[in-house]
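Here it is, the structure in full.
Every protein chain of the complex appears in place save one, which is left out.
Letters A, B, C and D name the chains as they come in the text, with residue numbers starting at 1 for each one.
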Amino acid sequence: GCSSPAGDTPAPGESELFDQSIADLLPEDIQEAGEIRVASGPGYPPILDVAEDGVTLSGSQPEEVRLIGEVLGIEIVFDDIKFDALFPALESGKVDMAAASLGITAERLETVDFVSDFQGGTTLLVPGGNPQDLSIDTLCGHTIGVLKGSTEEAVTIPAWNEDCDTPIDVSTFATAADAVLALSSGRVEATVSALPPAIYQAAQSDGAMEALDVNYEPTPWGLAFPDESTLTEAVAAALQKLIDERLYQENLERFGVEVGAIDEAEIYTDPSESEL
Amino acid sequence: MTGTASTPMVDARGVHKYYGSNEVIKGIDLTVRTGEVTCLLGPSGSGKSTFLRCINHLEKINAGSISVDGELVGYRQHNGRLHELRDAEIADRRSQIGMVFQQFNLFPHMTVLENLVEAPVQVRREKAKDAAERGRDLLARVGLAEKADAYPRSLSGGQQQRVAIARALNMRPKLMLFDEPTSALDPELVGEVLDVMRGLADDGMTMIVVTHEIGFAREVADTVTFMDGGVVVESGPPEQVLDDPQRQRTRSFLAKVL
Amino acid sequence: MTGTASTPMVDARGVHKYYGSNEVIKGIDLTVRTGEVTCLLGPSGSGKSTFLRCINHLEKINAGSISVDGELVGYRQHNGRLHELRDAEIADRRSQIGMVFQQFNLFPHMTVLENLVEAPVQVRREKAKDAAERGRDLLARVGLAEKADAYPRSLSGGQQQRVAIARALNMRPKLMLFDEPTSALDPELVGEVLDVMRGLADDGMTMIVVTHEIGFAREVADTVTFMDGGVVVESGPPEQVLDDPQRQRTRSFLAKVL
Amino acid sequence: MTGVTRVELSPAGASAEEAPLRVVPVRRWGQWVATVVILAIAALLVHSVVANPNFQWDEVFGYFFDGRILRGLGTTLYLTVVAMVIGIVIGVVMAVGRQSRNVVVSGAASAYVGFFRGTPLLVQLIFWFNLAALYPTLEFGIPFLEPFYVADTNQLITPMFAAILGLGLNEGAYMSEIVRAGLLSVDPGQTDAAEALGMRRSKILRRIVLPQAMRVIIPPTGNATIAMLKTTSLVSVIAIGDLLFAVQVIYSRNFVVIPLLITASLWYLLVTTILSIGQHFLEKRFKRGERQAEQSYFAAWLTGLLPRRPKVEPMPVTAAIPIEPEGDRR
Partner (left out) sequence: MTGVTRVELSPAGASAEEAPLRVVPVRRWGQWVATVVILAIAALLVHSVVANPNFQWDEVFGYFFDGRILRGLGTTLYLTVVAMVIGIVIGVVMAVGRQSRNVVVSGAASAYVGFFRGTPLLVQLIFWFNLAALYPTLEFGIPFLEPFYVADTNQLITPMFAAILGLGLNEGAYMSEIVRAGLLSVDPGQTDAAEALGMRRSKILRRIVLPQAMRVIIPPTGNATIAMLKTTSLVSVIAIGDLLFAVQVIYSRNFVVIPLLITASLWYLLVTTILSIGQHFLEKRFKRGERQAEQSYFAAWLTGLLPRRPKVEPMPVTAAIPIEPEGDRR
């Protein structure tokens, strides 16, 4: 597989970030194994991406996980598992957690636990200059692309549609690249997506596309764990330490997604804890 | 241009045929008058089948000419030039020549009657009812009235060959070509087919028959033609060719076959 | 248990064979002594091929017994019971019986010599060199020495059939079964194959030959057996069965074939 | 054939009138071992599947008639049918085209097959769907003259149209190989006979050759149809929701992945089984007139499960000659 150990991370325990009291929270089997296996793969820049070498996994979330590994003094091993195999891999114990920019919803909490690490709001990606003058309030009757399984597809657009006479014509794409290509060929008039990737996509397009400057109803995203995982506490504590020491925010700034910064890493285990 | 007593039914002149660089027919002249039966004899590979296939233009000849009932096969003469016919016209002329193959070649996915009706309806645009009526008469004539709805594979070889003859006859051809119609049959079944052919000859059908049945040739043929290596070695009335052959090749062949 | 002058090479008693509910062989008794040639005659469907296939256990019989050279085909008698043999043992016994089919059935993906060498090497575990040497001798004997490296499809029917005979002989069988070995051949090619068989008979090979070649039967056979509808109608020396048949069925059959 | 039918057999040398000996069938240890092993594996598999709580059978069947899944199934079936119809038509045309005597025609047909077999379907789908990125408008007309019809590519090529185009053109290339093998399998004597009767090429193809080629064409086409059922899920890349995509959308929200995949698999299995039955009857239909019916996949499966009994054999080819009434003819 494409599992790659963190490139320039110091060996476990050597980092000045290492915190023994937090490491003690790690469940025994993980301590024994000396590593946390994380399902994560490129394809959703800038949150999930590859480094300049084209191979090493990078992006705001994997880098954040690496920092967590430093705090815990444990090795992080990434496994590039596609979305369809992600949950079975969590359940089968093939991986211990997933960093795949997942939104925290009540439905998902039925089967997994989360530690929140981001606030993702929704925005619109439109052709450069926004020729149709679209905005989030004027989408009724327009053809819009969304990403399969995204919060936008599951929650946001159905909510918008309730106020529409002509409903929004939704095309659901498997990957962001498919959606962006459809936008550039005029197949869809706009894509509704999370703000950070939209900004990145606009930047890549040399002005052919632009992301509207809105951050609509930010909702928590998080790292996913198998139901009743014993790993959540250690990760949440480690992340909180990063937040407190502002390393977390610096990491987001590196990737230009600081709009999504949170103040507190929370553990979600029960559907009732989610607003969605 | 239709046949009169004076125009021969088949008139082949200087026919040559190559497969690639291999000359299979090396200049054959043959005339068959209307109502006559000609038997072609010859060893394997002598070009008998090829010549028969040239007559109804299943093979294009490379030199010479073949005309059937006064019309060139595959060409139209006009303003001193030979115009190749288009597929449709060739098919039309071909439909006037019946052919019976050694391997029967019945259409296995159709019943016996459907085999007989197919070509008249598809080629001649006859009504299916008329063609079927005539087909049933023909089946009765070859002694297979009760097999009309059977599929070919459930018939014996002799029965299949008789169906093949009836199928060709149902197009009301002017000329019938037979290519070893009995050689794929068990000895006991040969008689059935020869009987039908004998009946056809008695009715005045013009026929060219490639066969190894010397007895049949002697009895039915007006002319016996012996071929070898792509040329006609000897030709004449059966008494002469079969009983008093002039050439050594003919004699040695007959010695083996008889 | 090997054949002596007293044990017959083939001893079939009360053989019955069904295909499903269709009784194809209805009680056949037949004895062939070592060195004898028996010709089987009979109309199509009379069960000649089936009987031959029973002899080398290509078909299981439903009642009766067949023994070859004193050994039951397909069974071992032990403690008053018949034990079915396992595939390997049946194959072993079968390898002592040569069979030549109407359709030659040469292996088309092997050269002539490879056809001859295959079974001795694979079944008898002979050295390829030895088998090939004997194979070349046999090919020379059937007049095909120079065709050793040709592929079967490039041979004429008569040549293919001679290779098939050589292939069977290369297993040095005690008994040869021939199933209409000439009926798929052109009349001119029949002679070649009959010549080879004549030679075999002269050498004292025990043979059962299904054939329509009355002339051959008269000349070579020690016994001629006429079958119809799954039973033996008449059996005896050729002079008797062929020239003075006692049964009407035999007479009417011979009338058609001759 | 291995059945223990009681066989009357008498040993060599004993007279046929003696009491028949008992036949002891050969003991096939290998087969018994195989049987036991297979049955044991089957039992273990069934047990572990039914009893394993991980399969969550309540979830599996809870989603079985979910509206989104049924809609996805409808799309899958619709695309499969349409794409196979287009594929078969194109396949026949290309197979015939490849045999054309015209070098340009046969070359074009070969190029078509080479190109569409050689590039991934996913890429083809993305291309058709996003044709507008390459050609914003499509102009119809005579080259170098004013086009007489200009269309907005995106309006002309709806997503469904792109999906059908992509699947159909791609399948056409594969079907062309299948059809070609079928055409080659028909005895040239059939064409000879039809030509000798004066039938024209197109008629011969339609009425004589194709119906007979069907025997060889149907089994691999069955394979292809069953594969297509699953291949349609590639269209999710152009935002069309098939059966698999429907369950993917559901489980990407709630992460109930394995039960939903089982739901989809059960639907696929069901449709595949129905297709196999259909194929069985189609094969039978095109075996009209054949003496001994070969077993199709489905029939083989059925007879593989049922005990085999001797059955009445079909009529022989060569009809037996009736025995004439007695009476000398000599």
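By definition in this document, a residue touches a chain if its C-beta (ideal position, glycine included) is under 8 Å from a C-beta of that chain, and two chains touch if they have at least 3 such contacts.
Keep in mind it's a predicted model, so treat the numbers as computed, not measured.
In the full complex, the hidden chain is touched by chain C at residues 53, 56, 58, 87-88, 91-99, 101, 103, 105-111, 118-119, 122-123, 151-157, 159, 164, 167-168, 171, 186, 188.
Panel shows chain A; residues 1-3, 41-45, 49-50, 54-55, 79-82, 84-85, 88-89, 91-94, 175-177, 180-181, 201, 204-205 of it touch the chain omitted from the view.
The set of chain D residues touching the chain not shown comprises 1-2, 31, 34-35, 38-40, 42, 44, 48, 52, 54-55, 98, 101-111, 113-115, 117-123, 126-127, 130, 133-135, 143, 174, 177-178, 180-181, 184, 216, 219-220, 222-223, 226-227, 230, 233, 244, 257-258, 261-262, 264-265, 268-269, 272-273, 276, 294, 297, 300-301, 303-308.
By our rule, only the chains that are shown with their structure count from here on.
If each chain is reduced to the centroid of its CA atoms, chain B and chain D end up 42 Å from each other. Between chain A and chain B the centroid-to-centroid distance comes to 82 Å (mean Cα coordinates, whole Å). In chain B, the residues that reach two or more other chains under the touch definition are 156, 186, 188.
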